[in-house]
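Of the protein chains in this complex, all but one are displayed in their positions.
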Amino acid sequence: MIFEQLSGNLLQGLVLGSVYGMATMGLSLIFGVLQVVNVGHGAFIMVGAFTSLMMFQAAGVPPVLAIPVAFAIGMALGMLFYFGALKPLVSPSGSGIKSLDMRAVGMGAGILVALLVVMRFLSAAFKLHFAITLFVAIIFLYGFLLYIYGGRRQDKAPELATLLVTFSIGVILEESVKQLFTSEARGFNWAIGKLDLGVTVLPYTKLIASFGSLTIAVLLYLWFRKTRAGMAMRSVVEDDVGARVCGVNVDWQYALSFSLGIGLTVTSGVLLTMFIPVGINPYMGGPYTLKSFVIAVLGGLASPYGAFFGGLVFGLVENGSYTLFAQFQGLEPFAMTRFFSFVMLLVILLLRPTGLLKVK
Amino acid sequence: MKKRGLILLVVPFLAIAFFVAPAHAVDSIVIGHPAALSGSYAKAGEQAVGGVQAAVDWVNSVYGGVNVGGKKVPLVYKYYDCESKKESVTSLLERLITTDKVTVTFAPYSSGLTLAGAPVAEKYGIVYMDHGGASDKIFTQGFEYVVQTIGPGSSYHVGTLEMVKKIAPDVKRVALAYEDSEFARSVMDGAEAKARELGFEVVFKRTYPMKVEDLTPLLSDLKASDPEIVIGGGHFQDGQLFNKQMADLDINVKLLSLIAAATLPAFGEALGDLAEGVMGPSHWEYGVTFSEEGAKAAGMTWIGPSQDEYVALFKKAVGKDMLPDYHAAEASAQVLALVLAVEKSDSVDSDVLRKTLGDLTFMSFYGGWDIDDTGKQIGHSMVNVQWQKGERKIIWPEDAQTAKPVFPKPDFE
Amino acid sequence: MMRPVRAYYPILPVLIGYGILFGIGQMVPGKWQLISQLAFFCALGQAFNLFMGMTGYVDFGYVAFLGVGTYGMAVSIYYLFDKGLGLTMIVIGMILAAVFSTLLSLAVGAVALRLRGAYFAIATIGVNEGFRFLIEGARIWNGSDGMIFSRHMKTAFGRETAMALSMKWADVIVFGVAFLAAVMTLLYMRNKVGYALTALREDEDAAKVMGINVTRYKLIAFITSAILAGLLGASAWALKLTYVYPTDVFAIHYTVEAIIIVLLGGAGTLLGPIVGGLIYGVSKYYLAIVLPGFQLMIFAPIIIMIIVLFPEGTVGILKKRVFGTPLEKFII
Amino acid sequence: MLKVEKLESGYGPMQVLWGPNLQAEAGAITSILGPNGAGKSTLLWTILGGVTARRGKVVFEGNDVTELPAHRKVDLGITLVPEGKHLFKEMTVYENLVMGAYRKEALAEKEKTLDLIYSLFPILAERRNQKSGTLSGGQQQMVTIGRSLMTKPKLIMMDEPSQGLAPKLIMEIFETVERLKEEVGLTILLVEQNAAASLDAADYVYVMHEGTIKAEGTPEVIKASDEIREAYLGI
Partner (left out) sequence: MSLLRVENVTKRFGGLVAVDDMSFEIRHGELMAIVGPNGAGKTTMFNLINGVFPADEGRIIFEDVDVTRYPAYKRAHLGIGRTFQIPRPFASATVRENIAIGGMFGAAGSEISVDRAMELADHYIDIIGLKEHRDKPAGGLTPVEKKLVEIARALAMKPRLLLMDEAMAGMNPKDIDEMVAFIREIRDTEGIAIVSMVEHIMRAVAGLAERVIVMHQGALLVDEPTQEALSDPRVIEVYLGQPPEEAHA
């Protein structure tokens, strides 16, 4: 009985784990190349889920076909945020940024205060438009300042800054999607049958999601191993000085790997909707961010394939440990599986910070 | 140097000018609301703000204002966004009370945020109306100004179990699977007590964490316990997940009832056929047949728009094609309660208002409204809705029925 | 050990800053809650800065210390309210908060302080989330049901006192914690601890070779910072709001707020968290009022702008400006 | 072939190069000598474009290429054998070499260049499928040189190729450098601290110190000048 449940859970865990693994590959790729932990990771998954949802609802496009669209959206978002926010912090080349003088600071602060004072007396109806205008104005102001001051700093990317910038990017995405689609939890129903295995039941959509994840992981692996572009990115990860003398445009590789990472993450959002096509809302990403951190560490923070493997392990452990904890009275097994996975994270960070795969 | 000195002089003045806001007109009744428009409770917060606005519009344009002190004064609605954060609730609430001089305050969504604001309201002795904090414990804390419109959590699944008892007395095996949150837990405790009282056998009782992404392990466990009816849920997102994954795992039961999620329009939209036969307890539902005639027959005061008028008002208020759900209806009913209380007592004094609210009973499109001594809502009964052919039908209580319950629910195909 | 008084001049602007804040809160009617919220942000920044700013380690799970501190006070009131202890209970609560946060920081320190950079940040997130799920999963202290103890406080102290405790004295304690945090920061800066932390922030290996027991000094800063956070949780959250839910107190966005505050003001400076806390608190408050529902959308790009264009923070820039002027010795 | 005019550059607030002038003639070995910290590596990186020039000019084959980024310089046929190897340690020897042929023109001649490299360093052919991180120091240096050759450069700059190698290997490296000049016809700009060996191999020598050129001349001239040897070379 317990054995049956355990094997059913493990099987489900394996299938889910492959999707989790895929969802973490982008995070690992970005960390591997830029040494940036993308705290806004979950928001990009959310964007993917919305892409899938919108395409299904608007045109009845099955999620499988939404994958290339999501990937393209992800790449575009990646480029946008890389050049808009991250490049000044992580770009390996160039000399220092001029620091802004106090007049500019004063002027900026003055404009903002003036805007706030004006807005205080605005009626509610204008607030939406005003907020959007203000948002756009800030973006433009920012772009303008970035253009003037060239934005490159001397010190190496401080974690603090990159953590906060990626977090803010996540917030921008969440809030924009909220304004566009409200915070309603949505979903769609794409049913194409199920596979009954006795110990558990697996809908074909889940199997496709899992298979899709595996395919993308394999494709990424091949891309890294066999193509010129993939080799270039690997070379940057391994040694950017070496890559530079080979004629690789390292700056561009940074941009490319960030947007590829985001592309993969957004794509994984589509795969997740194949697995779970419901509960899609602007704030759905948070838990995935945390999970992805654990998974990425399991696989070695900087390794995309490690991440895939980590996803499988995570799926197995999380689902498997449920059955274990369910044997104890007075515990809430589900919460305990979460506790357990974070304990696992700490243990791995302590004993094997390079991940489970890598042999010392 | 001189210029800098000047700035140093001017800045504090500006700051003070900014802090001390202009006084507001006294001849209106102002509702202050630190709403949760972003953050974790943004969805419910958006509904609530729309609901209050809709009711305020109705009062001002249809009802003609609030009759107090011999003249009709308009209702004014002031809301800020607390971002679902507790510190913001206190500071914004105080601002509403002191700077904006509101007549009455509304609590933000969720029991936690409601609790966060309660001490401030108590300190200023202003009525604090709770439309989104369902915890029974709020009303055991000795707050004097907190008044609840939403029904207490422990009553959510009571009607569901009573229904099963009545229409299928031989069904015994109940599984409880709720979200691990304070609200869902109070529902679960109430349901468990009621189930035991009615002689059900509780074969499964588990919770799952908030913001869960995958319920498979729990549901496999649930499946193994072979229940006949499953009740549970917690929020909007996990409810959809619950239903979807039950279908994925082919867990077919005679009844599935989910709190919060199943009663919302988005539930059916998201799940399509899979929602067929799924039930949920609700405070209010589009389709509930509360009417002015019914109220008169029951000998109760009636106020407010009819249901259809209300839906139109709501859509106008939010400016989107969005249907109101019970979060909105609760907030609206609260406005109506306020209007009646002000008119009845002919006063805007907080203590008088609070006392009048305590004595008030009325009916609106939302249903009955009555509170006990502690401020807890006791006059409102839940309805049970069921998804039937893509529509939400009210199936229980019998006198509110818009359709007969489908029992047992059809299997997932 | 003590240095000449002149070395402690920078506490004056801090004192003045908090004094003005406190004064406005007392004098302008109806602003006390805002002021106490600002004080909370300043204190949060000060406490966070004490570790992060001085060592360069980013503790992303910092909010866990506020969380256990909140539980410290909550446990004291919830379980002791009928023992007739009176206000001693608050003292016990504060002590429990300090003890809980010390214990947690020792545990985290033992595990995570060996890690650096992103690994440290992720490990601390893990501690925060893990702790929350442990409380929920093992049903510790009522699990997810949380503890609501407004009634307990009224029973123990009487209605008036209970009210004054949560609506006034809790905030006064927050001010106290904020000031204490500033004093600790300056004390550390002016004594060996500060030099050791500077050294290890700049180059941990070189610091070891200089004879600095880096683990010890990291732990000192970490524990101090954690205790301050615990006290802050006990006062600003438990005593003031009279309830605690695990999801509420282990919410990671408070860590993000702390980071924003410190960065706005300038990491590693004494005055920075106050300036950052004020800027953050005031702009957040007014954005919530003028643009309810949109403030995060407006705020997020501003944050990015500030981080990219002003990495040193307000006080960092100010420090450069006053270098060589008489103001120099007041501002660090 | 390469002309550097009054080049200035540095890192952040620190200026390292203070306007050195130098020339590298086609098909010759030009050697830059000088103590550690003289700015030799910075000079090479500024020529390649990895460090931005602040003032001055880099002229390659008659074109001003000062502003071009590193990857564009590699396209033009300038490459660098960096100090400290900077191999892709997790990749095999073969993959490392192929990485060198990253630019399209180089890729077309991949096989030919590989043959050349394997004939220069037969051991690399044997170890082609071994991860480069597991090679010995000397073999790693061979891979580094090979990798740079794979870019099909016209000008190859070598930063301390003999650093940390056993004497026998140092000799081998210098032999290879001379073969590259004679058999492949490459222009070589060599930075070395091993003054003796470097003087033997070079056609023309610059002595660099504190970011400027202090002396120049044929190896014979430099060797003959006790003053230069005493003051800058320590031999």
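As written, the chains take the letters A, B, C and D, and residue 1 is the first residue of each chain.
Here, a residue touches a chain if its C-beta (ideal position, glycine included) is under 8 Å from a C-beta of that chain, and two chains touch if they have at least 3 such contacts.
Owing to the predicted nature of the structure, the values given are computational and were not obtained by experimental measurement.
Engineer: Kindly state which of the options C:87, C:140, C:210 or C:327 is in contact with the chain not pictured.
Structural biologist: Within the whole complex, the residue contacting the unshown chain is C:210.
Engineer: Which residue from D:193, D:212 or D:225 sits in contact with the chain not drawn here?
Structural biologist: Only one listed residue reaches the unshown chain, and that is D:193.
Engineer: Among C:64, C:153, C:196 or C:241, which residue is in touch with the absent chain?
Structural biologist: Of all options in C:64, C:153, C:196 or C:241, contact with the hidden chain holds for C:196.
Engineer: When the complex is taken as a whole, what residues of chain C touch the one chain not shown?
Structural biologist: 1, 3-4, 190-192, 195-196, 198-199, 201-203, 205-214
We adopt the following convention: only the chains that are shown with their structure count from here on.
Engineer: What's the distance between the Cα centroids of chain B and chain C, rounded to whole Å?
Structural biologist: Distance between chain centres: 34 Å.
Engineer: Quick check: what residues of chain A touch more than one other chain, meaning two or more?
Structural biologist: Those would be 128, 175, 332-335, 338.
Engineer: Touching at least two other chains at once: which residues of chain D meet that condition?
Structural biologist: Within chain D, no residue contacts more than one other chain.
Engineer: How do the chains pair up in terms of touching? List each pair.
Structural biologist: Listed in label order, the chain pairs in contact are A-B, A-C, A-D, B-C.
Engineer: Mind listing the chain A positions that touch chain B in their complex?
Structural biologist: 1, 5, 8-9, 12-13, 16, 117, 128, 175, 178, 182-189, 191, 194, 196, 200-203, 206, 276-284, 286-288, 291, 318-319, 322-323, 326, 332-335, 337-338
Engineer: Taking the complex as given, what residues does chain B use to touch chain C?
Structural biologist: Residues in contact with chain C: 19-20, 35, 37-38, 42, 46, 79-83, 85-88, 90-95, 97-99, 112, 115-116, 118-120, 122-123, 135, 137-138, 140-143, 180-182, 185-186, 207, 209-210.
Engineer: In the complex formed with chain A, which residues of chain C make contact?
Structural biologist: 52, 58, 60, 111-112, 114-115, 117-119, 121-123, 125-127, 129-130, 133-134, 136-139, 143-144, 256, 259-260, 263, 267, 283, 286-287, 289-294, 296-305, 307-312, 317, 321
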